[in-house]
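Here it is, the structure in full.
Only a part of the assembly is drawn; its chains keep their places, and the rest are absent.
Chain IDs A and B follow the sequence of writing; residue 1 opens each chain.
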Amino acid sequence: KHRVRLLISCQDQPGIVAAVSHFLHENQANIIQSDQYSTDPSGGIFFMRIEFELLEMIEPNKLEEKFKGVAQRFQMDWRFSYANHIKRMGIFVSQQDHCLLELLWHWRSGDIVADIPLVISNHPKLRDDVEALDIPFHYIPIDKTNKQAAEETQLALLKEHNVDFIVLARYMQILSPEFVVHYPNKIINIHHSFLPAFMGARPYERAYERGVKIIGATSHYVTNSLDEGPIIKQGVKEVSHKNNTNELKRIGRITERDVLADAVSLHLEDRVIVYQNKTIVF
Amino acid sequence: KHRVRLLISCQDQPGIVAAVSHFLHENQANIIQSDQYSTDPSGGIFFMRIEFELLEMIEPNKLEEKFKGVAQRFQMDWRFSYANHIKRMGIFVSQQDHCLLELLWHWRSGDIVADIPLVISNHPKLRDDVEALDIPFHYIPIDKTNKQAAEETQLALLKEHNVDFIVLARYMQILSPEFVVHYPNKIINIHHSFLPAFMGARPYERAYERGVKIIGATSHYVTNSLDEGPIIKQGVKEVSHKNNTNELKRIGRITERDVLADAVSLHLEDRVIVYQNKTIVF
């Protein structure tokens, strides 16, 4: 199928939808789904995601070339995303398996459509789970002395394998700004709390101490402000005084993996537009 | 504000969105929100809801007149709905107060934008609650002998007050086909179960007997098949073996009122399109 998605953001103004849909009609595109949102119809920011099918596949860059006129007229920030380009996802993991296994299960069941050229870990523990599915596993240990070198090794691998975006599937390391800059809004993290509650370390311990009655997990894009990047998806579960910290962790794992898998799916389907420090999720 | 909504359904085919958005742009309409859905992009049914603002209010029927060309071209089923026409909602109630009070609270707080020209009940019990808000309350008793006459009285009142749609806020009577025919897809009921489980009478008693661990409520449009009309909204709550039938009823009331209020809001904002026996909810 020649399925394509067009993502747009620009100043809201009359005629955008007419111009875009006219353009698509002219190019024999059949609109499958269309979503739009405006922060304020008078002078706010307008966001749009249109998914359409072309009668026949167009040459690379042809559609982009043709669309430039429309885009310039409305001063759009825009991109086409082609469904036949399968996105390449790099997974980073430490010792906990639940988020990794969840992604791998969705991947093998076809719910998550992506290529996974590699999994990188600072521990060797999950090698077998990864290699059992014929995915290369790279063990790159990290300690205080080698962090910069380790990140350079990681980056080289990611570039070599043309990775489009990175998923931190409970990767218990903080990425340096030098690393993050290479993948702006393309590193998806899962934080094991209902952000902005319990930012930083040991959220379940702190949730237990505070005596909350609901715990959560948050998937967000990584920025240089720890746990403060744009939120993609959140989930929660009820708990009680009976649940000690270990039980909060056990209950939380279910939410973490669900929330992360949802966020990855949304990203893969180009449903997330980042604007300032927030997401529009279509 | 000159806000208008356009609702469309037709055979899916290329060019619909382009034609509609071109029409709106030509008529100086600024699109606020737009939703569409197709049962199948190749030859399915296409549904659309566009909310837009006109620069200045147009004469009655002018927009309709102009749109006819577009509509005929695609053989659309269509209508414009004008936000400055406040819908007139008739409420039917029996003895239970929770759904009625919920609607009245949302109404007085401005969350539900409607006129309520009358409340009709087969019991006098809730008169004070209604009249305290200066809404006329009509007590029309119903028994086996007078049902037809009572419904005729109800219909006369509804017509007299130009009621647009009816909400059965736990009205414990079954409306006759002769009544329903006057308000197709315009009578909203709340059934106190998670349909299609426990259709018909005494759902909480049957839920208790079955030992379900979740109970629900369902808001749907009334058709002549009892509890089988198009579902607008459903909600659920967890229960346990500890909850006897009375407690299921108490817990259920919270869900019933929430679900009904949501369904009424969706209807008021023209977000519900009925197709065959299902709803598209934008």
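Criterion: contacts are C-beta pairs under 8 Å (C-beta built on N, C-alpha and C of every residue); 3 or more make two chains touch, one makes a residue touch a chain.
This structure is a prediction, so every number in the text was calculated from the model and none was measured.
Chemist: Report the copy count for the entire assembly; 2 chains are displayed in place.
Modeler: Result for the total copy count in the complex: 4.
Going forward, only the chains that are shown with their structure count from here on.
Chemist: For chain A and chain B, let me know how many angstrom lie between their CA-based centres, rounded off.
Modeler: A distance of 37 Å separates the two centres.
Chemist: Which of the residues in chain A end up touching chain B in this complex?
Modeler: For chain A paired with chain B, touching residues are 14-15, 17-18, 21-22, 24-25, 28, 30-38, 41-42, 53.
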